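The other protein chains are all here in position, but one chain of the complex has been omitted.
Naming follows writing order (A and B), and every chain is counted from residue 1.
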Amino acid sequence: MNRRIRRHPILEFDTGRARVHITVNGRQVEAFAGEPIAAAILAAGIRVFRRTARLDSPRGVYCAIGRCTDCVMTVDGTPSVRTCVTPVEDGMVVESQRV
Amino acid sequence: MRPETETELAVVGAGPAGLCAAIEAARRGVRTTLVDENPRPGGQLFKQIHKFFGSHRHGAGVRGFRIGEELLAEIERSDVRVLLDTVVFGFHDDNTLGLYRGGTVLPLRARRTVLATGALEKPLTFRGWTLPGVMGAGAVQTMINLHGVLPGARVLMVGSGNVGLIVAYQLIQAGATVVAVVEALPAVSGWHVHAAKIRRLGVPVLLSHTVLEARGGDSVEQAVIAPIDGRCRIDGRGERRLDVDLVCIAVGLRPLSELAELARCRLGFVAPLGGFLPLHDETMKSSRPEVYVAGDLAGIEEASTAMEEGKLAGLSAARSLGKLSRREYARLAEEIMDNLAELRLGSFGEERRRCKDEILLRYRSLNAAEASAGGR
Partner (left out) sequence: MQQYDVVVVGGGLAGAAATFHLTARGLRVGLFERENLAVGASGRNGGQVIQLDGRDRSPEAIMKRLRYSRRTIALLKEYQSILEADFEFRQVGSLDIATSEDELEELRQLCAMQFAAGDTEVELLDRKALHEVSPCLSEEFPGARFRWSDGNLYPFDLVRGLVYWSLDHGARVHTGRNVGSVAVEGARVRGVEAGGEKVAADRVVLATSAWTRELFPQLNVIPLRSHAALSDAIPEIQAPAFEVVVDGEIVYGSSQFRNGHLLLGGGPDRPRTLDEQFDYTMSFLDTLKNASLLARVFPKLAGVHILRCWAGTMGTTPDGLPLVGASGIAEGLFVIAGFPNGMAFIPYLASLLADMVAGEEPETDLQMFDPQRFADLAVRLPDRYNYTILADCLGRL
């Protein structure tokens, strides 16, 4: 499911932005260069970013401002990266973690 | 003075308050370094796609992001050194700020500092609040207005303050359906003009209601709401289930006061302004003489007051560094204080004005207590 906003009374989103590709848990996801990883993931209709260690609870995005650590994932092997404030780069490998 | 590790004025936070502080100080010849942890300056201005209210002087009728663009243009024209993607993790006794940028750690020694670190949304805890699909209103606003992504198609908005009402409207503009707005109080918290706008679009605003639960497998599929009485007791008979995939929490902001606290500024709890905040005087000086505060950090208000407070903090810092005369400072400061007074009129502004006065009182009694204890 594509959650990108296509029509808006005031804003335009698609103009002139370069497209890149990242993989999220093995799945190819298209993104716009420079947008936060979390935006690309949500746009692709993916809602579960990780699961917690003790209760296996699904977690997604909560504050989107880099403060709550809900959205952390492993990016290119580095764990606990805040996907809401980290921009995508072409070829990035993003994975869920149990933390 | 080595530019890499020393500066006359460090401004932490490049939102409206910080930008204005830096611009103002730089205009007076203060060597200024502006630091922000985000890749772009502007704070929350850029997701404000609605038109601001207030007088023309304060940018009334202009959308938030345009004001942001103007400020950025001014910063670019100025001498301010801007460090983005840079976290300030420490504020040590010798006025050294600890900076973390690009994997390296740097000290920044500043003779004066303006803290304009802004605010954070308050969470609301209820059964299922950690499910994907429960998000802060600001988070939703960022996603829809800045990134063009709709995090959900059917929304329950919790909170009818201005943020809740405005984001509900913006969700509709972005193509979502707002199934309801719930408000715990018996009256709408925000401006009626905003409430009227969404009511006209068919969105029910349910007063004296709260959210009880967010339900779903791996993400929100349903929300349970119920009426509450004046003592927050839930009326189980009135429980309703709503078919939603996004529960948006708009229950207020709190100042991001951690750095101020690390800097050993004395904090005070002022509930209507968001909670713990650094006490300050009318020149925006905190209890630590080299540190000034401005914007939402100094109490949750608006972008317009943030900009004025930022200007004032920048001027006060410049004055304390000897960059402008007492007369010139007095003239400019008075103008700003008049602007602030004007922005704090009306039924909503009244409460904020009262709280800001309270902060001044508490600041003064801090000094009195310390003076009688023999000073610091």
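The rule is short, and it goes like this: contacts are C-beta pairs under 8 Å (C-beta built on N, C-alpha and C of every residue); 3 or more make two chains touch, one makes a residue touch a chain.
These figures come from a predicted structure and were not determined experimentally.
Check B:98, B:123, B:175 or B:349 against the missing chain and you find that the one touching it is B:98. The missing chain lies against chain B, touching residues 89-90, 92-94, 96, 98, 103, 105, 107.
Think of the hidden chain as still there; on chain A it touches residues 53-54, 69, 72, 74, 78-80, 97-99.
Criterion: only the chains that are shown with their structure count from here on.
Chain centres here are Cα means. That of chain A falls 25 Å from that of chain B.
Interface residues of chain B, counted against chain A in their complex, comprise 37-39, 49, 63, 120-121, 123, 130-136, 138-140, 142-145, 147-151, 173-175, 218-219, 256. Across the complex, chain A meets chain B through its residues 3-11, 13-14, 34-36, 39, 42-43, 47-49, 57-68, 70, 84-85, 87.
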